[in-house]
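To start, the structure under review is shown below, and the notes come after it.
Only a single protein chain was left out; the remaining protein chains are all shown in position.
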Amino acid sequence: MSGWDRTRMERTLENGVTRRGFLKGLALTGAAAAAPCLLLRALSADANQRFGEGYQVFRNACPRNCYDTCSIKSYVKDGAVRFVEGAPESTYTHGGLCVKGNSYVRYAYSPDRIKYPMVQDGRGTGRWKRISWDEAMDRIAKKILELKQQDGSLLGLALTKYSGNFGITNYGVEGLMSSLGYTTRLVGTPCWPAGIDAQNFDMGNMWCNDPEDMTQSRYIIIWGANPAWCSVHSMKYIYAAREAGAKIVVVDPVLTQTAAKADEFWQVVPGSDGALALGMCRHLLDLGLHDAGWLKANALGFDAFAAYLRENVTVEWAAKTSGVPAERIRAVAEEFARAKPATIWIGYGMQRHVNGGASVRAIDALVAMTGNIGKVGGGARYGHLQTWGFNYHAMIRKPPEGSKGFVGAAGPKGEFDFAQGGAAVKYTDRALNINKTAQEILDAKDPAVRMLWVSCKNVLSQDFDRNKLLQAFKKLELVVVADHFFNQTVEQADIVLPVTTLFEEWTVNVSYWHYWLSLNEQAVKPLFESKSNIEIAAALSKRLNELAPGSCTFPTQLDTREWMEKEFNKKVYELFGIQSWEDLRKGPVKARMPQAAWSDLKFGTPSKKYEFTSDLCAKNGNNALPVYVEGRKPYDKLRLLTPHSKFNIHSQFQNLDWMMGFNPAPVVYVHPAAAAERAIKDGDTVRVFNKTGEVRLTARLTANVARDTLLMYEGWYKGLAFNCQNLVDDTPADMGKFKTGAPGVAIHDQFADLVRA
Amino acid sequence: MKPSMELPLVLFTILSQTAVGIVLLSGLRRWSLAGGAGQADRREWTAAAALLALGLVFSLFHLGHPLDAVTALKHLSTSWLSREALVFALLAGLMLLAGVQGLPRGIVRLTVAGGLLGLLIQGMTYAPPSFPAINNVLPFVFFLVSAVTLGAGAASLLAPEEARPALVRVLIAGLWAGLGVHLAAPCVWLSGGTVMRLTGQAYLASPLYWAHIVIGLALPLWVVLKSRSIPRWLPFVLLAGALCGRIVFYLETMHTAANMGALY
Amino acid sequence: MSNIPDHTGALTCGLRDFFAAADGRGLAQAYARIAAAGATPPPPADWDETEYAFNRLFVGPGPLAAPPYSSVYLDPEPRLMGRSTSLTRAVLQAVGLESTWIGSIPDDHVAVELDAALALRNIAATTGPGPGGELAALRRYFVAGHMARWVPRFADRVLGQLSLPGPIVTATRKLELWLEAELAALPPDAGAAPARDIPQPSTGGDYA
Partner (left out) sequence: MAKRLAFLVDAKRCLGCFTCAMACKNQYATEPGVNWREVYPLQADIYPHHERAFYSLACNHCEKPACLEVCPVQAYSKREKDGIVVHHQEKCIGCGNCIRSCPYGAPRYNPVEKRAEKCSLCHERIDAGLQPACVQSCPVAALTLIDLAAGEPDNSVQFPPGYPKMPALNPATRFRQAELPIIHRREDI
């Protein structure tokens, strides 16, 4: 092979300067000779500049359902993202992402991405045909019009969407539905609704302090949360507090990574958190360590609560119920009351129980009675939506003239339903409980749910009672799924639409935890034929209006950057202290809010006070007081917990080969004693089963779980059938309907047994 | 650290050690004897050169980029592997030269000394700190045993008739020594640190280890002791046994990195 | 078919259209073009099965059985928009061309590369090897140093699949033969050795 050297040629080609020098004057000969070529064209004039030597840097934001909502800097070269970093401008993200965020390049450029609109000839058959966007939209539009004609309304069209992408413009999916008329919505949230309601009853809203103020806490109890895995960027504040002398206590059924970093860990009986908190309250009451002055000025109904404690609660009872020694309950309660400020981080895990809302209220009460609400470094931290004051331009859409819908009371459609309120309307959307998706689809009548639009959600991986879901899907005439990867839901779709990743669209992101605002710029062209959710909405609207003018009010053409701009308003600019969204190109900004939630102590409750006695709570079917509510009775031998892993967010990320490299397969953690009773050894394949279904996976023996508890992390592994939702039924939690439209779900009140497989 | 059989290296070390063994025994014999070299003597040396050359070719197959093999000579200052490559390449040349030229005394002595040096260097190449069990003189001892036993076996097919009785004695001594070393080593490792202990356990649990002990050492010893000769098929049995032993050496010797996060 | 270079470019175009096809109709039309360029088995009556299999192999939506991108075979890791994508783009840019799919479909899709090979051949025919043999060297690099390194592996991966419909087998075999012919058609000597005269980029870090 004389005459040339591959390596040298490649190096020449990779360098813009040498490449241009290489062919000198000949460079444009190609254009003339390219006559028969179909996929090539003459280079546009600026191409050599675009093909620059350095990196272009773009601002992105992680849109996943995560506390941290990281601000990202993306480095682009040759039109492709080469690597990402955390934005150093955010003191929260602090220049670093997490294991998931660092896999984004792999995510966007995975050969497994869905590339084109495709149609499946028979769900689950794998007989896919590629279709054009026009054809896809045509098929979908015709089905929608058919439903409307046959049913007289569009209630036969259901939308299920949750947390796959929290970029604000992605609420255009809801916007699309609204601009079609009145549809059926799977409402609520499987995530955190019981706690949201609890905090609303107690304080009038869910509003947590700035997590960065934990550095000033003197005492931190992390209760049912695992930030070491699920909010890695919060850990530095907890460490800082600890180094400044604060004590860190972790309450959890599992010896989590967060527990391993604490001063003290309590392994608690799942679902007994309310009893434990009330036991601490009772002890403080007995010692007079409650903040009587604060309570008098800012609370309603403390006397009734005190009376309840005296009559119904003892520390010994709390110890017996929760499994935590009475002596520790007393000691930590006293330490907590004496340390000022002291805070409790209330995790979402601990409210995924039939008594989850009641437990959150009991913990809120403990924080409130020690006077820690409204203080920097204090607070009952759960989450907040204070920074979410966008226009929801993409979401808020008018129905077409003459649309018919559901007649009946309209509730909120989830915690992010910012379209709520306004003038009374004749019709509304039909609300079905997202946490009972399968049963609701099976039961829906007049009209039946005939078409399902799935967006930002992997129904068959994440919704409960998978077997029942498969039955429910059989009732559907058309299933449209918009997604990035070929997951279990796409397998059962009729039409799949490829969606852009964060690098390929404009949007804007905020967190439900920290106070930062991040711009998400389009860094690269959409790969293949992917479109953003709002572009999909526009394309469908275009076809609908061609077929039936006026049938959809969604614009038929749009620019994702313009739509991002339209989400901003004066209040957002003021809150974040910026003149224009363009300022965000210099980096994320933080809301100019007091660090402490409720710092003015003007609560959002009917009484404007902290309500130990909440009539609103009573009116919504619960107790007025934060009393103890019994947990779910076991229906099998062992408790089953299915929380978040560090390698994924729900069904996202774990499927990537890089992630599979670090975490190749799911496991179930079993206590050695429980394993011994069943002759199970570490590494054995086991079958975990209950009344809902079964899964097969590898057993790992660990004393990190109690002997009556099984632990497996949820997630979607590429090529593996594993799905923990085979074992999780749809039993509701006690609260959630008030603010999110549907009660939560008792994900951690599940039971199962296992045998060697 | 995923251990592998390293088949090209197995073949290279075994063949090169056989070649060195052949010339060592022949050279030592010539050292003590006067007189010219016969056809059989010369045949021995050219065969050794051929075996070594074959081994060197095999060794290329373990490189990711065999065409760049010559650059392996670049680091003679500290790399035992560079030295090994150089010495064995030179040895192949010397063996051939000696064979062609009728075993001139100077070249024979140089080759014998070079062969011993080669074994020593090879032993050093395979004694890095990452393998605590063999981070010592053992690789050299193993290789010397291979050289002597395989060399004596191979020589029995090639050497002149008068050299046979000496070869029998050498083989018996080599096999006794080999049995002793190879049986003792894993047992000694069992009382060492964690990685050494794991290595010992892995050896003793490996069928190939026992195949080496039986096929490569004990059985040949019994045959030779019983018959006081080296049957023509025995060298091939020796070779098969040695190959098993060398695979164990590459496959089962534990690397420190395989135990990261555990006690050492 | 023997190793006769595809003088008219008809086979190249047919193969390009086949691997770029969006649906069964496109596959059928491309197959007809391939057939026109040389004998092929008769086309199937129904293209559905071919289309399903084509999508399983090259399109999706599931993980691809044989991704048609060079970066998957040549780069240190199988991913899209890798180094090979940039290199193919650079070859095109060197002769003043770019993919009409630029930025959305990786430039190293087999169809784009077939088109690029066609363009390079046409340039060689009309412009010659270039004053210092640069164009010839570029073409030799692209065909022998790039396509020849991955197309056979791609073809193996396709042909290694079970129960492949006939047209895909035919097209893939034709692709292998096309490569052989194209390699054989390269000038016997690439002329001067331009590689030595190419100014080399500095090897410094990528950090501005």
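To keep things simple, chains are lettered A, B and C as they appear, and every chain counts its residues starting from 1.
Everything that follows uses one rule, which is that a residue touches a chain if its C-beta (ideal position, glycine included) is under 8 Å from a C-beta of that chain, and two chains touch if they have at least 3 such contacts.
From a predicted model like this one, the values you see are computed outputs, not experimental measurements.
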Exercise. Where the complex has a chain not shown, which of B:Lys74, B:Arg105, B:Arg169 or B:Arg228 is the residue touching it?
Worked result: B:Lys74
Seminar exercise, completed: Missing-chain contact among A:Tyr116, A:Phe166 or A:Trp229 belongs to A:Trp229
For this session: Return the single residue from A:Leu155, A:Ala246 or A:Val268 that touches the missing chain.
Result: A:Val268
Problem set entry | Contact residue for the chain not shown (choose from A:Asn102, A:Asn205 or A:Thr698) | A:Asn102
Problem set entry | Interface with the unshown chain - residue positions in subunit B | 1, 6, 62-66, 68-69, 71-75, 78-82, 85, 125, 128-131, 195, 255-264
Seminar exercise, completed: Residues of subunit A touching the missing chain are 82-86, 94-100, 102-106, 228-229, 232-233, 235-236, 239, 250, 255, 257, 259-269, 319-320, 323-325, 328, 646-647, 657-658, 660-662, 700, 702-704, 706-708
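Just so we're on the same page, only the chains that are shown with their structure count from here on.
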Exercise. Where the contacts of subunit B and subunit C overlap, which chains show up?
Worked result: none
Exercise. Chain pair with the most contact pairs?
Worked result: A-C
Exercise. Farthest chain from subunit A, comparing Cα centres?
Worked result: B
Seminar exercise, completed: Distance between the CA centroids of subunit B and subunit C (whole Å) is 50
Exercise. What whole-number Å value describes the gap between the mean CA coordinates of subunit A and subunit C?
Worked result: 42
Seminar exercise, completed: Expected list for subunit A, residues touching two or more other chains, is none
Exercise. If you look at subunit C, which of its residues touch at least two other chains?
Worked result: none
Problem set entry | List of subunit A residues in touch with subunit C within their complex | 1-6, 8-15, 17-19, 21-23, 26-44, 47-48, 51, 54-55, 78-81, 106, 109-116, 118, 121, 126-132, 486, 490, 496, 498, 524-529, 718-719
Seminar exercise, completed: Touching subunit A in the complex, subunit C uses residues 9, 13, 16-17, 20, 22-24, 48, 51-52, 55-56, 59-64, 67, 69, 72, 78-83, 85-87, 89-105, 111-112, 115-116, 118-119, 122-123, 125-127, 130, 133-138, 140-141, 144-145, 189-196, 198-201, 206, 208
